[in-house]
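A single protein chain has been removed from this complex, and every other one stays in its place.
Our next item is chain A:
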Amino acid sequence: MSYAYLFKYIIIGDTGVGKSCLLLQFTDKRFQPVHDLTIGVEFGARMITIDGKQIKLQIWDTAGQESFRSITRSYYRGAAGALLVYDITRRDTFNHLTTWLEDARQHSNSNMVIMLIGNKSDLEARREVKKEEGEAFAREHGLIFMETSAKTAANVEEAFINTAKEIYQKIQDGVFDINNEANGIKIGPQHSPANQNMPAGGSGGNQGGGCC
């Protein structure tokens, strides 16, 4: 049960692109052809190993519908990684990526790792968005890119794990402030003897002290 790091993910993207199915495939290793519409946000978790270290992934699967946008925005800030998903058989979901990206960049911390995912790669016959287009979009915006199929599980593991690798690398590079939990990263219990002694909310301690 112990882990070296805990990463928080969010999954975002238009409604019906397969966000919940990706999560279900990753956490339960199964596919559900008929999935209920996600209301608000649902939670899922799984343990993975990177570089010999146990890493716990806590994943919040958000509702794609516009009406839930104000709720889902609240999750950007505390996430270390985001999976931005579109549906390769629906051009409009690809076209909306810019909006999603703007939203994410605006509300999240700047170091959040974003993985662009073209889902439903099993439906090659109905493809509307070329893989090259996805790659180009990712390159342009500095994202990692992958095409997946929640149905056949192709690349699903890789999508989550590669995102974790990227975050892990950023930690190694000292980009992330691992002591600020608002970044969506937590050090495991055995790794952080000093963590509990840190003042939790001392962000503005130097301002106008005299009180009461």
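Some points to look at:
FYI, a contact is a pair of C-beta atoms (placed from the backbone, for glycine too) under 8 Å apart; a residue touches a chain by one contact, two chains touch by 3 or more; residues count from 1.
Note that contacts and distances are computed from a predicted model.
Entry comment: the absent subunit's protein name, as recorded by UniProt, is "General vesicular transport factor p115", drawn from "small monomeric GTPase", "General vesicular transport factor p115", "Proteasome subunit beta" or "SKP1-like protein". Note that of A:F26, A:W60, A:F145 or A:F160, the residue touching the chain absent from this view is A:W60. The hidden chain makes contact, of the residues A:G13, A:G78, A:G118 or A:G134, with A:G78. Interface residues of chain A facing the missing partner chain: 1, 8, 40-45, 58, 60, 70-71, 73-75, 77-78, 107, 181, 196, 199-205, 207-208, 211-212.
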